[in-house]
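Not every chain of the complex is shown here; the ones you see sit where they belong.
Residue numbering begins at 1 within each chain, and the chains themselves are lettered A and B in the order written.
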Amino acid sequence: MAEVVHMIDSEVFLAFSTYATIVVLKMMLMSLMTSYFRLTKQVFSNLEDTALVKTTEDRKKLVRVDPDVERVRRCHLNDLENIVPFVVIGLLYALTGPDLSMALLHFRVFVGSRFIHTVVYMMALPQPTRALAFGVGLFITFSMAYRVLTTALFL
Amino acid sequence: MAEVVHMIDSEVFLAFSTYATIVVLKMMLMSLMTSYFRLTKQVFSNLEDTALVKTTEDRKKLVRVDPDVERVRRCHLNDLENIVPFVVIGLLYALTGPDLSMALLHFRVFVGSRFIHTVVYMMALPQPTRALAFGVGLFITFSMAYRVLTTALFL
């Protein structure tokens, strides 16, 4: 990390900013998808939330668990568990001054793998498609972590 | 992001550091609130945790689900899902060199919206108060992401 200061102005850092923002926005869309399913399927976690829809049913019955909503929730949590490590390790990786082409390869493959993961999860496509998408993202993050640790190790 | 290096020393970055720290501390308080409810209501997720309280009941019965504890848990998870994107995109936004007044507006409104969200959630106040607090925070993060992508786009 000897020339780190110049790195923040670099194309690598711009690329990181772009892909990190895109993949975090994708993660935020899971919140909106959860809200959409909750409102259209009338499935809530809190009694006070049932006031958001018109219903003739007993409102207490709308506080329930629904398999589709739970699927979106699991997909969202999986995003959190994988995108947070990408952002943290990717930021440090960008500061180690990697080749632009290598950095772009890492960022693009990771972001692509998470979009594929979401589509596969939401449509319940057959395994091992989702396991592969998950594994590719994990591998990319490990690869960046390897460069950070070999470049910046200071224990 | 041409003048990014100078930005780290800037008042915008100091403001980001301040508000990011405050809102992350607020998120951490949810852990303590969960512990407080678990101990006072004697509700645990793990059998070994029941040793933390004195009880005459069968300890296995203390491993149970409680609506108040679940409410704190949901509020905490909602914080994670929204504060993590704010911190990531807010950091990149601060590096794009926005006007100090615009940056302060973004940071203050976001942090305010999350404090309101927590109070409204914990007190189960009527909707759409919580939905609005959530939406305002989301909008702020989208607004910062827009600036990051229009300033730093590098695909």
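One rule holds in what follows: a residue touches a chain if its C-beta (ideal position, glycine included) is under 8 Å from a C-beta of that chain, and two chains touch if they have at least 3 such contacts.
Owing to the predicted nature of the structure, the values given are computational and were not obtained by experimental measurement.
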Of the identical subunits, 2 are placed here; the whole assembly in this file totals 3
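By definition in this document, only the chains that are shown with their structure count from here on.
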Between the Cα centroids of chain A and chain B the separation in whole angstrom comes to 17
Residue positions on chain B within touch of chain A in the complex are 1-2, 4-5, 8, 71, 74, 80-82, 84-85, 88-89, 92, 95, 124-128, 130-131, 134, 138, 141-142, 145, 148-149, 152-155
Counting only contacts in the complex, chain A reaches chain B at residues 5-6, 8-9, 11, 13-15, 17-18, 20-22, 24-25, 27-28, 30-32, 45-49, 51-52, 76, 80, 84, 87
